[in-house]
Structure formats: C-alpha cells, structure tokens
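Read the structure below first, then the notes.
Here the complex is missing one protein chain, while the rest keep their positions.
Labels run A and B following the written order; every chain starts at residue 1.
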Amino acid sequence: MAIKTEEMVLNMGPQHPSTHGVLRLELILEGEIIQKVTPHIGYLHRCFEKHCEAMTYPQIIPYTDRMDYLAAMYNEFGYVIGVEKLLGIQVPERVEYIRVIMGELQRIASHLVAIGTYGADIGAMTPFLFAFRDREVILNLFEITCGARMLYNYIWVGGLSHDLHPDFVRLTREFITYFRPKIVEMNELLTTNRIFIERTANVGILPLETAINFGITGPMLRGSGFKWDLRKDDTYSVYNRFDFNIPIGEGKVGTVGDCWDRYYVRILEMGESLRLIEQALDQLPEGNVTSAIPKRIKPPVGSVYTRVENPRGELGYFIISNGTTSPFRVKVRGPSFVNLGIMDVLCKNHMVADVIAILGSVDIVLGEVDR
Amino acid sequence: MKSAEEIFNILKENFNDNIKELVKQPVDPYILCDPLKINEISLFLLSNEGLLFDNLMNLSGVDDANGMSTTTGSITTIEGGTLSVYYHMESTKFRHKVVLRVSTPREKPEASSVALVWRSADWHEREAFDLLGINFLNHPDLRRILMPYDWEAGYPLRKDYANPEFYHGMKVPY
Partner (left out) sequence: MIVYDFLYNIVFNITQSAVAGDITAMVISAALPLLFLVLPFAILAVWLERKVSAHMQDRLGPMRTGSHGWLQTIADVIKLLQKEDIVANDNDRPLFNLAPILVFSGSYLVFAALPFSSAYIGSNIDLGIIFIIAASGFVVAGILMAGWSSNNKYSLLGAMRSAAQIVSYEIPTILVILTIIMITGTTNLRTLSEMQTGYFWNWMIFGGAGLSLSKFLFIPFMIIGFVTLYISTLAEVNRTPFDIPEAESELVSGYHTEYSGMKFAMFFMAEYANMFAVSAIVSAIFFGGYQSPFGYLGNTLGLTWMVPIEQFLWFASKGIFFVLVQMWLRWTLPRLRVDQLMALCWKYLIPIAFVNLIIVGLITVL
C-alpha cells in the first residue's frame, strides 16, 4: 500500500477567539507550517454603500460609526471632510480643534484595544485588561461630550452636535497626566518582555516595497520604516499647526517591518497623540460649534475622494454627488480591508501560532472590512 | 509634483486615442480612459520615471445609471448606459495624485485588471465584481468577496438591483 500524504486544511474562524470578529482564514498546513492563507470575508456585510444611496448626507453619519466601531470618531471625521469639500464650506476654528482632540483621543483608545488584544493573542491576559481600564477613561470623556461611548454621531457636516462639556478640558488634562506613566507600565509589562519579543520579533516581516504595492497604510506601513502619515503628508483639518513626530519601525529587536515594530509604532503613536491633544487644548479657541451647520445639504454635481489617517491607516471616502440630497455613490476605502489583503504574503512559511501574532499586528476591525 | 493637466498631456502623448478627455469638476478632475487599455496605462503610470504612481489609494466601481430606465410596479430595470471604474492613485515620492475613470457598457462590463500592477487592486476589483458585476479581465482570482459565494440574485450596487424573494429557503425581505 502506497503511503499518501496530503496537506491539512484548517479553518480558522468565523468563530475563533483571535480572529477579532467574524473573519475566516483558510489555512493550508504542512505540519504546523503555513503553505497558504486565504481570508474569507463578508460575514458582517451590511450593505453600507447601498444604504448610503437611499439616505441624506447627515443621515449617513451614524452609519459610518458602525464601520470601524473602535474608531468611530475618525470615521465621522473623514466623511464630513469629504462632504464639506463637496459643499465648499469652511468650518469654525473651534470645531476643527475639537475634531482633532476627539480624533486623537479616539486614536489612543483604538491603539489601546489593538495593543491589549495583541497581548491577549500572544497569551498575556493582563495587558489586555490594563489597556481596557485606560480606554475606559477615554470612553468616559466621550460620554460626557456626546452621551455615547462607542458610536457617537458627534461630528456633523459643518460642525459638531454639541459643544464640549465644561469639565472636558480639565478631565482631559488629568487623563494625559494619568496616562503617560501607563505607557511606561505597558512597556515594562509587555513590550520588553523576553517571551513577547521572541514571539513577535522577526515574525511576519513586511518589506517596504511590498507594503506600498499592496496599498498598506497606517502603523503597518510605518512599521516597515516609511515616514508616511496623512496628518503630515496630506494634511487636513488643523494638523499642520501642531508639532508631532511620526514614529517608524527601526527593527530594534529584530528586522524592520516585523510584528514587534508594528506593535511598537502603535505604542509610540499614543505618546505623540498625547502631545497633539495637549497642544490642541492649549490653543483651543472660543466660538460656536453649530453655527456653520448648513440647513439643507445639497452638494453640487461632482465627485470627491478624501482620506484621513485613521488609527489603522488611510480611511478614504469616495463620494459622488448628483446634485440631490442623497449621495449617488459612496465608496469606502477601509484601511483594514486593504491591510488584510496581505495576510497570505506575511504568513507564508510561518507556524499556526504566528498567524495569530501576524493577524493581531495587522489590527483589523471586521466591521470595516465587511462594511 | 505634477498637475492633472500635465499628467493628462503625458498620457495623451503615449496612448493617443486610448485617453479620451480630462473632465474638470469642482474638486477632483479625472481622466477618462479606455477600459481595455487601463492595465497598460497603469503600468506606464507606475513605472514612468517622472510619474511613479506607486500607490493605488482606491478603486471604486460605480453604476452610472445613464441608460433607459423603465419602471414596472416596484421593479426598475435599466438598459444601456455604462458602469464606471474610478482609480485614485498617488505617488509617495512626488506627492502628486491623479484620478482615472473608465466606462464600460452595462450589457458587457469589462475592464482589464490592474491587480498585477498594484496588488492592492486585487480585493478592490473583487469587490467591484461582487457588487457591480464588472468583469476584470486577467484578474488572478475573480470571486465574490463580500456577498456569499453562491449569491445568484445579481449585483447589489447596481441601481436596478432587486432583492430576491428567498435565499436558501429563507425569506429575504423581512
């Protein structure tokens, strides 16, 4: 009898603790070594783009929240910038500053989830809970601002739904002084942990050329050592008025572009976001946040593509207007959607356990992948 | 850093009739191209020393809904007209951007695939195929991506799409 060997097909997901939602990865294994990874997505498809065509421009804002539900503020931010460009309106300075503050708080909150769940994926549960504890403070800040903790509907076309709470500035400053030492704590607990480095350094190396060709953006691209941040390189809102650095991966413990670099870029970005928030709070002008909200939003015929630096990368909105109150077509270029496309390249010849480490470092949100 | 006009002129020199016109609109002007030559145009844009469009930011399929529209009861059907694909690209070196657009007849929507030029186009094209039914020629792996693999009721993002009554015996409109 001839001995027959065949590769093992392992389905990871859609119900799996560390696929970060309903993602299905079809792994083809030779022993524990990955031969091929095929992501299957669409389990959370809610026809966002079809919905948009039946709704007015302001009605779409709550739906954008539900795409990347860990960075809802930023989704609204990108969308309203697009509509404002189509309308050609200017928003008051105070609105821009508050948007930046909210966006950066959201970035910290989102990175905390990314870092925490990454720790949990690698097997360390405690950093996960520490990260969620700190995120809770940010969510409380959002809650006093607009009443919601996850899906805000706060940033409106031409303005904001509410002005800041009187205590907001004080509480945010308190948060900044509280949070700085927590980053150090996280570094001691996880970043410099020997086992953590063993698991993430030199794993899933993403060369820069490949990254650009695959359209990778955000911390992943910066982890590969490319100084590219839309806040600086294609600036929007009032980001050009602040002084902040763009951290990039340097291969401190391994090779440039490995999982550890991508992780560490997120850690450093949290510190930069704190600096941004501090500066924005210092410069925060007075003013009315609702004065520029148009009564009726009816952009002229035309199309626009706007993009913002979401915590996960380049979030783009392509909006076509046909001169009515509803958009003719809205296409979302989600960073998670594009970043997920590289899984096969990253995972090849790694082990099953590395798939988890790599997927965690890509940091996807399935709500946005599937829309 | 090159403006849209300059890029249009460079393309016009190299591709003559395959580049149709530069459409100006308030925000982003776009260049209308031939759908079956888009892969060659893309490769040129990527590799030309002075252009180097190395990053395809976005690729979106659009139903232009510019054909004959007939409504019977609740069902609308559109005949004729075009489906379009928009390509938003930029150069990370020169920091310039350009928008290309191709239009392809609704009855036989075909465009050549750019997935081998920019790998990021792979999933975007699958999405356009999935939701609008645009057939990308020479795409390495053109399957449905967001909808179920066995979805037979058509392409949801077309303006004349109607929900099916049943899907695997489950009633769809609830």
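Convention: a contact is a pair of C-beta atoms (placed from the backbone, for glycine too) under 8 Å apart; a residue touches a chain by one contact, two chains touch by 3 or more.
Source: prediction; values computed, not measured.
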| item | value |
| --- | --- |
| In the full complex, displayed partners of the excluded chain | A |
| Touch criterion as defined above, residue of A:Ile108, A:Ile122, A:Leu206 or A:Ile293 at the omitted chain | A:Ile122 |
| Among A:Asp163, A:Glu198, A:Glu278 or A:Asp344, residue touching the chain not depicted | A:Glu198 |
| Residue, one of A:Ile183, A:Ile293 or A:Ile356, that touches the chain absent here | A:Ile356 |
| Hidden partner chain, residues of chain A it touches | 8, 10, 16-18, 32, 119-126, 129-130, 133, 189-190, 193, 195-196, 198-199, 351-356 |
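Quick note on the criterion: only the chains that are shown with their structure count from here on.
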| item | value |
| --- | --- |
| Between chain A and chain B, centroid-to-centroid distance (C-alpha), Å | 26 |
| Complex contact set, residues of chain A against chain B | 41-42, 45, 47, 49-50, 53, 85-86, 88, 210, 212-216, 226, 228, 233-234, 300-305, 307, 314, 316, 318, 320, 328-329, 331, 333, 337-338, 340-342, 370-371 |
| Residue numbers on chain B that touch chain A, as the complex places them | 25-28, 30, 54-58, 60-63, 86, 88, 92, 95, 99, 118-120, 122-124, 131, 144-148, 156-157, 159, 161 |
